[in-house]
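Every protein chain of the complex appears in place save one, which is left out.
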Amino acid sequence: MNVQIQAEKSANAGMDVAEEFVIETRNVDVFYGDNHAIKGVSLNIPKHQVTALIGPSGCGKSTYLRCLNRMNDTIEGCRVEGEILLDGLDIYASGVDEVLLRARVGMVFQKPNPFPKSIYDNVAYGPRIHGLAANKDELDDIVLTSLERAGLLKEVQDRLHSMGTGLSGGQQQRLCIARALAVRPEIILMDEPCSALDPIATAKVEELIDELKENYTIIIVTHSMQQAARVSQKTAFFHLGDVVESGPTEKVFTSPEDERTQGYITGRFG
Amino acid sequence: MSFYPLLIVLLLMSAVGYWFGSKKALGAVRKSTNFITPRPHQFGLYVVIWALVPPILLGAIWILMQVTPLQMEVGLSQQVNRVLFPVIVLLAAGGGLYFSLQKIGPDLKVRKTIEGLVYIVLILASIISILTTIGIVLSLLFETIQFFKKVPMSEFFFGLTWSPQTALRADQVGSSGAFGSIPLFTGTLLITCIAMCVAVPLGLLSAIYMTEYASQRFRSVVKPMLEILAGIPTVVYGFFAALTVGVFFRDIGDAIGIDIVSESALAAGVVMGMMIIPFVSSLSDDIIMAVPQSLRDGSYGLGATKSETVRNVILPAALPGIVGAVLLAVSRAIGETMIVVMAAGFAANLTANPLEAVTTVTVQIVGLLVGDQEFDSAKTLAAFALALVLFIVTLCLNVIALLVVRKYREKYD
């Protein structure tokens, strides 16, 4: 339901020239204890597009990503300052339930991390805790649709009740994506989702990301510049905790304004 | 109303509350425009919490008040017990039910309430271990203070005779009893030393062989077998010490013409050492394993043999850790009870001769407290004073040992 409405909206938005932003961040600072990991980042994330965050290791791109669904709350001594607005509402304001937030902003991790349960239970877990299905049939439906969307259904159709941990690496990662989709999030954060996968599995996941952007806003952290170029429409280049440059992917890659971006893209450092 | 009917009524009320709560929640959720709302069963639980927590709190307060009873006439207090308390409890439960059902709506933060309660329960469970320590300290301290009111501290800590037999009649010989605990401490020390003389070399050498020489297969077979020694109940060791080892040493003594009593400190000490071998060996095993491979490689690279490496590099590096392990073992030996109760004597001899019978702190605690006790006699209270000393000594040994081991580990992490 919800997804459909959003899909219509996005169709309308496509006709307008002005972009709609789902996430706006203003002057975000993140500290790990005394370590100033992110320094005053302001970045807007457009709706129903893929935004890639690139940059050398330790530049803060993963940290930034984890701020967007408050996964940083789980790290002790981590402090976030500044404003992060989701649909215009500050997600770090008091009274915001981080659990609800994470249901709206799903996440896929670097290493595939399926629960050591059956494939079915992996996907059904989110809908179960959030009460998204009124009965068994609805739940089955959600699980099958999610697996279908993640492009995994054909491969696992006849073994839905075998262990999710028994799948291959690429399948596991797509299972994790299906699991995230089953909660019907608006935004999906992907933290280097292909770094643990072989090239063929990577290609499949990239294909999937491309399809998903029809209905979802996707933010992906990646080390591979080719991947960023292939899947994203927008790119932000992080360097030493700051966004040095951001804009349409094509522009960032072909005619970067900042010399640090230039240097990174041409492989002079990173 | 007595306890069980009251409990049943409360449970019934909360069951009804659960049903109403989840039903009402279903309606509320349907009307809600929110994307994700709490599940109906969470609303049900929410109502149950409101129905049960106030009565439970009231009950707890009630029990505390019973401990310090108010001045009240018997009839009145019975009235209060039978009528007033149940009425208040049921009113509280009813009020909670009504209040929570009223509050049900799509924007109610149900999960926070439930999880808050779970969190409190978890903290309460964690506090029990602290309460245990406080309980130990307070109960020992309280009785010990009573004891020192009857027996001067100087006698307890510096007296050389221990014979706590306070007589039944005041005119009996030796009616006062003597509470000089020095013989107990020396006895404990003697047996502990003997135990360490057995356990430390055997345990340490076993650990060295296991870590540096033994094949994986040898290790996987022998290590569990050594661990069996740690799993045997102490009462079995006591039986073994009293019946087999004690008699064995006595017979040897007879054969070579030395007088060894069958309750000798030697027998108890040797068996206790036997029990502690796996303790020393597994602790030292861990510690030797923690010595970085680079140190070994450095020594081998210079052409040192394994035994030279062990003696000149590994042992010096692991020494602090091993000292910590030995301290832990000492604290274990001091606190050990059954072996000495069954194999060492009850008579307090002030001697350093391992062939004679000595007694220990734990033996005396058992001796003083098993059987009939009157709680105000110096004899009974003396057991608590001894236990307090035992507690403090073992605690200090442990704290020091843990600190030493931790320091050691940090060095190589």
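Here the chain labels run A and B in written order, and each chain numbers its own residues starting at 1.
We adopt the following convention: a residue touches a chain if its C-beta (ideal position, glycine included) is under 8 Å from a C-beta of that chain, and two chains touch if they have at least 3 such contacts.
Operating definition for what follows: contacts and distances are computed from a predicted model.
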{"item": "Name per UniProt, for the chain absent here [options: \"NADH-quinone oxidoreductase subunit J\", \"Cytochrome ubiquinol oxidase subunit I\", \"Multisubunit sodium/proton antiporter, MrpC subunit (TC 2.A.63.1)\" or \"Phosphate transport system permease protein PstA\"]", "value": "\"Phosphate transport system permease protein PstA\""}
{"item": "Neighbouring shown chains of the undisplayed chain, as defined at the top", "value": "A, B"}
{"item": "Per the touch definition above, residue among B:F43, B:F384 or B:Y408 touching the missing chain", "value": "B:F384"}
{"item": "Sole contact to the chain not displayed, among B:V151, B:L190 or B:L226", "value": "B:L226"}
{"item": "Those residues of subunit B which, in the complete complex, touch the missing chain", "value": "36, 111, 115, 118-119, 121-123, 125-130, 132-133, 135-136, 139-140, 142-143, 201-206, 208-210, 212-213, 222, 225-226, 228-229, 231-240, 242-244, 274, 277-278, 281, 305-308, 310-311, 328, 331-332, 334-338, 341-342, 362, 365-366, 369-370, 375, 383-384, 387, 390-391, 394-395, 398-399, 402"}
{"item": "Where the missing chain touches subunit A, by residue", "value": "69, 71, 74, 76, 99-104, 106-109, 111, 113-116, 125-126, 129-130, 176, 179-180, 183"}
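Definition applied: only the chains that are shown with their structure count from here on.
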{"item": "Inter-centroid spacing, subunit B versus subunit A (mean Cα positions, whole Å)", "value": "49"}
{"item": "Subunit A-touching residues of subunit B, taken from the complex the two chains share", "value": "35-40, 109, 111-112"}
{"item": "Residue ranges of subunit A touching subunit B (in the complex, touch as defined)", "value": "2, 97, 99-100, 103-104, 130-132"}
